[in-house]
Structures are given as structure tokens and as C-alpha cells.
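Please read the structure below before turning to the comments.
Note that one protein chain of the assembly has been removed; the remaining protein chains are unaltered in position.
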Amino acid sequence: QENQPSTFGNGLLNLTGKDSTWSSKIGVRMQLLSISSWSKNDNGFGNPEQNFLVRRARLKFDGFVYSPKLQYKIELGLSNRDISGGSEFTRNTPRYVMDAVVKWNFYQNFELWFGQTKLPGNIERVISSANLQQVDRSLLNSQFNIDRDIGFQLRHHFTLGKNTLVREKFAFSQGEGRNVTEGNLGGHQYTTRLELLPFGNFTSKGDYSGADLKREKTIKLMLGATYDINKDAVKTRSNLGKYMVNDIGFFETDISTVFLDAMLKYQGFSFMGEYADRDSETPIALNSDGSETGDTVLVGNALNLQTGYLFKNNWEISGRFTNIDLNQEITGKEDQKQFTLGVSKYIVGHKLKVQTDLSYLTLSMGNDELMWRLQMEVHL
Amino acid sequence: QENQPSTFGNGLLNLTGKDSTWSSKIGVRMQLLSISSWSKNDNGFGNPEQNFLVRRARLKFDGFVYSPKLQYKIELGLSNRDISGGSEFTRNTPRYVMDAVVKWNFYQNFELWFGQTKLPGNIERVISSANLQQVDRSLLNSQFNIDRDIGFQLRHHFTLGKNTLVREKFAFSQGEGRNVTEGNLGGHQYTTRLELLPFGNFTSKGDYSGADLKREKTIKLMLGATYDINKDAVKTRSNLGKYMVNDIGFFETDISTVFLDAMLKYQGFSFMGEYADRDSETPIALNSDGSETGDTVLVGNALNLQTGYLFKNNWEISGRFTNIDLNQEITGKEDQKQFTLGVSKYIVGHKLKVQTDLSYLTLSMGNDELMWRLQMEVHL
Partner (left out) sequence: QENQPSTFGNGLLNLTGKDSTWSSKIGVRMQLLSISSWSKNDNGFGNPEQNFLVRRARLKFDGFVYSPKLQYKIELGLSNRDISGGSEFTRNTPRYVMDAVVKWNFYQNFELWFGQTKLPGNIERVISSANLQQVDRSLLNSQFNIDRDIGFQLRHHFTLGKNTLVREKFAFSQGEGRNVTEGNLGGHQYTTRLELLPFGNFTSKGDYSGADLKREKTIKLMLGATYDINKDAVKTRSNLGKYMVNDIGFFETDISTVFLDAMLKYQGFSFMGEYADRDSETPIALNSDGSETGDTVLVGNALNLQTGYLFKNNWEISGRFTNIDLNQEITGKEDQKQFTLGVSKYIVGHKLKVQTDLSYLTLSMGNDELMWRLQMEVHL
């Protein structure tokens, strides 16, 4: 009932209202990034590019109101990268609100969510960008994730047998991504995710956090599968990507996305694997007369494998392999393979850390690329 | 002098500075909205549209500095709907600041305000969007209100006879709405409002709040009248609407707006009535050679009547009738009548509530429309 100061990493403020009628944890964070890249040509690596940026900066409020069974979360993006992506469908304004959601535990293990937040998609996407093992997420994520959307979610969990935790998540969403203000083009989006944790829960939600900072004493495993169907979708990557404009408005087609993923942690070792597949009824966008508009749904699949080991001194070494295999005939996109070697120093867990990684990207048609990144995260 | 935690609904933080040299109440809120609509055709209602959105989200700071006689308020919009409306006159930036105002009680019952805030216009507009009786304001408001502007306000109040409270409000403003950074086109805007409360003050500022949550034991009534004149206005709805561009810059004309309104509350029953009228010297925008530009000032009038009854269990039922009668000859706009039936559940007053309403809109020329809305408000 008192507003005690927090230890570092537990929010700027941890408020509890009088008579415990509400609570609020206020957090603020920033990521400072340096990227250098070189492309391969006949003489080796050349054409250097360098960029410093405030990659992410956020302000967060979460807690409960009225009863601990009624929780809320508001997260605001502050950096230019966070708030980009506005269009006439967001009233030509920046996409400032990340999350604005209410979660109601209305009965036993059931929760009903209303508002804008992340969909129950691939694990890598749902892990907060503050809690990543490497500098940033993989190419699988950037090309296949289903991000945030607005609508309802129903969540439930139960224990199967002695140990196996099962979580079921269902979302009914607008289907055009976050911050859309102007109507709902096409149909709605339906997402179902099932998670199995055969050895029980991870410590401190470690299934949705990179690196085994808790050094799990026994093996912990999460297996997840998501099926997402976006009815009459109008964007090239389901609820993300480019709007498929045609002569009579928008080309609409059903787009399905499947994710299979796993997270394993044990004594400082962690492994994350993900497979993604996007398919569409009619992947080539058409005008009313049947001619092609030039847009295509980015159908294809991808694989991402990532592993790391955390040393006693909180230095971690990690490796990642990502393979992107978009349907070249339809999308015209070349295959991509990326190898990433990462080193992280967790000064105060994910709240204060320095991370660096080196990535080598091979393209089936273009020039290979080398990229070196250095990032610092400060999270109060 | 202590920073005590608040009960729910009294701000995230209620700070008082050492030696009481300042105070600050920090609040945050969001409105999550679902809208569904259908238009009437020969086969009944069809063409369904559905939209989820973060309708409003705000961050607020208010309190006093130096002396309780010097108050300030800063309110920031966070949602895409809140911050839309930017243009070259706002330096092509979103309209993030809602209020930024200082209020100085310089002598007895006199207050001088400087900055950007709501003008003393129609009551429905001045009631915070957090304290509405139905999901959102009426069509009268969206078409006739004079919103926020920047400049000075002078306010005074006194008691007439035994009980009658009289309030006088005068504003001198830039006249082009909020967040304009680039000069002042046309002339200034002058607003005068007079309020009579024959049975004294409402409980807890209930005259500027929807629903009789305080269940007034005796009848409370406010009668208000506003006269607003915007000299050489350049927008179609006084300080709102579209800029009236012509061949030599902007068409300028005087636009006057009159509001007559009333609020009555008694034992859970509430009634709000408003009449609005907009007139202009030269409502049809002209080029320098006298030819018409195609823009017109939206002259006409409107009536809004709204009533509600709050049951003991904090459920409320409400009804609204709105009639919009723009001058069709000049504006080309058809007449509109809207009937709205609302149901609200005030879980913790206006701070945590669920509201739904069903509206039927009849248009003199077009197709009728049915709209169903569901909204949740969380306000810390």
C-alpha cells in the first residue's frame, strides 16, 4: 500500500492505490544502436554504410484497476522507428500507441482481452524487443510475423497430467495491423495458438524471454503452434505489408499463416526454433478485369534456429541461422540465408545490457552482405 | 506534504511539493471502441462495416505552481484519432498537445487564462470525453462545436440573490483551432459565455459531467448561452473545418456561432439540451474576381436533446435526439436526424465504465444508417 522505491529493473514507479483498488507500474526504456554494413563485390567487401539510431524508446504503464482480475497495459512508442508506418488508414498520423489493452480474468483460468496488442503469433515476435538474445529479431520475423492488431482475445490454460502445462489462445482481430482508424477493409483475422510445456512453467516467464538468465535447474521446454487466417486480407503480408490497391479499390484474398516454434532452456543454455509458412488462396493481386496489379502476397516459408550459452559472468555467446524461402515464381523474391554470431553482456539482466552481433547474409541472386551491430539497452 | 497513494479514479499520482510550493496530479486514460454499422437499402439493412479502434488515449498533468492561485494543465493526445488533423499550419506534425494552459486567479473571483484549451462553447463539448453519458458526443457537437483554441480567457463568477450562481467567460483567441504554429490567418476570435445556475452549484462539478452519478438531492440546473464571433475566419466551421483557399490565398469572412444550452440533474435523472446556430456574413467562398471557390461556410442550426436515468446499481439508460439542419441551398448538405439509445455501466463512475449505444440516422436525401457501438473506458 506504500509506494516504495523499486530496485533497478522493476519500473520507474510501482504504484499501488489506497485500499489496493488499482496498481500501476511505469517503465521507460531506450535502445541505442550502431549499424555498419558492407556488400560483397569482386574486390571483397566494399561500399560501407554506417548508421547510428535511437532504435526503440518506449513508455509503459501496466497494472490493474478495480480488481486484480482486471488488468490493463498501455505502451507508447517514442522513437522514429517505433512510430513509423502511418498512412491514410491511420489518419496520416504516426503510430504512437503500441499496446492499449484490457485483460479480464472473468472465470478461473479464462482471460478475455479487448484492445490493441500483440497477436499470439511466433514466439520471437511475442518476446519483447527488450528481452532479445541478439541485437534484433531475425529475418523470419521481419517477413512472416503477424505483429499487433486490435480486437478480442480469449486465453485459457490448464495442466495436463502431472506437469504438462497447456495454453490456448484465440484472437479475433480487425486484420490490418495496429493503429488503423479508418474502417476495416476486407474481413477479420482469426488466430489460434496452442502451447505445450511438458516440463511445466519456465522460471519468471522465461519461455517468452531470450537467454537463460534464470539458469533453469531442470530442462524447460515450450512447443507452440499458431494457425492464423486473415479473411479477405488486403495487405501483402496478411495484416502487415503493402496495401494491394487495384482498379476498384483493394484486391482481397484469404491469407493463412502457420507457425511452429519451440523454446528450450537448461542451465544457461537456450535454444529457440521457428518455422513459418504463409499461403494464400490467390497470391497474385488482380484488377477487376483479371489483369495483374503487380502486387503479390508474400507466400513462402522460413526457418530460424537460434541458440546461446550464458556464462557465469553474464556474458553470453549466441548463434543464429535463418533461411527465407519465398515462392520466387510468384513473389519474384530471392532466397536468403543469414548466419549471425552474437555476444551479449547482461549488466543487469535485460534491463541494462550491451549487445553486439555480426551477420553474414547470402542472397540467391544478389550480392552477399556483412553487417555489424552494437546496441545498448537501458530499461527503467 | 506526503505523496500518498490515491484511491482509484483520482490520478496515477497526486503529488504535493515540499512546503506546498506546487502540486501535480498525473492521469492516464484510454477508450477502446468497437463500431458496427449498416446502411438501409431495398432489402433492409446491409453493407455492414466494422471497426475496432483506440478511440482516445491521453496523458494529463495538472496542479498549481508557486501558489494555489496559479494553476496549470497539460493534456496530451496519444491515439491516432486524438492527434490527427495536422497540416502545413501545424508544421505537418500531429496535433499532440490538447491543452497547455496557465490559469491565474489574480483577484477575488477573477481568473485569467493563457494558452491552449477548450473555448467556452457548447456544454457537450466542454464536458470531458471521459465523462460522457453515451459512447460519444452528438452530431450537433461534431458539426457546430468551437473546440479548443489558443489565446487568453477571462473568467469570473458571482452569486446573484440568495442562490443563483452566475458565471461569465470571455475568450480572445487566434481563431484557427488548436496547434496552429504558422501565423494567424484572418482575424481573431471572440467568445462570450454566460451561465446561470438558479439553484446553486452542482455537486462535484456535475454540470460539466454526463449522468447524475451524485444523485442530486435537490434539482440542479444550469442555463448557458454562448456568442462567438470569428473575424475574417478562413475555415468552413469557424475555427474548425476546411481552409477556404482561393486564388489569392484565403477567403475571409466573419462567422458567428450561438449556443443555447441547459443541464438539469435530480436524483439520478439528467437532461441536457442544446441549440446551435452558425451564420456568416458571406457564406459562399469567393475568388478575387467574385467567382465561387466551391467552399461554403456550414451555416445552419441544430438541436440536441439528451436524457438519462441512473439506477441504484449504477446501470444507466439514456436517450438522445439530434436534428441537424444546415442551410441546404448554400451548403448542399442534407438534413440529418439521429435517435440514440444508450446503456452504460459505471463500474467506478466515469473512471471505469462500459458503454454501448444504438443509433438510427435518417438522411433527407441518402440512405438511413444503423450504428452499434461498444466502448470501454479505463481512466487512472
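Labels A and B are assigned to the chains in the order they are written; within every chain, residues are numbered from 1.
In this text, contacts are C-beta pairs under 8 Å (C-beta built on N, C-alpha and C of every residue); 3 or more make two chains touch, one makes a residue touch a chain.
Given the structure is predicted, the values throughout are model-derived calculations rather than measurements.
Participant: May I ask which residue of A:L32, A:V245 or A:I284 touches the chain that does not appear here?
Facilitator: A:L32
Participant: Could I get the residues of subunit B that touch the absent chain, sorted low to high?
Facilitator: Against the left-out chain, subunit B lists 1-3, 13, 15-19, 21-22, 24, 26, 61, 65-66, 70, 72, 74, 76, 86, 90-97, 100-102, 114-116, 150-151, 173-174, 179-184, 188.
Participant: Tell me where the left-out chain touches subunit A, residue by residue.
Facilitator: Residues of subunit A in touch with the missing chain: 3-8, 12-13, 28, 30, 32, 49-54, 57, 78-81, 83-86, 94, 347-348, 351-352, 376, 378, 380.
Following the convention adopted for this analysis, only the chains that are shown with their structure count from here on.
Participant: Hey, how far is the Cα centre of subunit A from the one of subunit B, in Å?
Facilitator: Each chain reduced to its C-alpha mean, subunit A and subunit B end up 38 Å apart.
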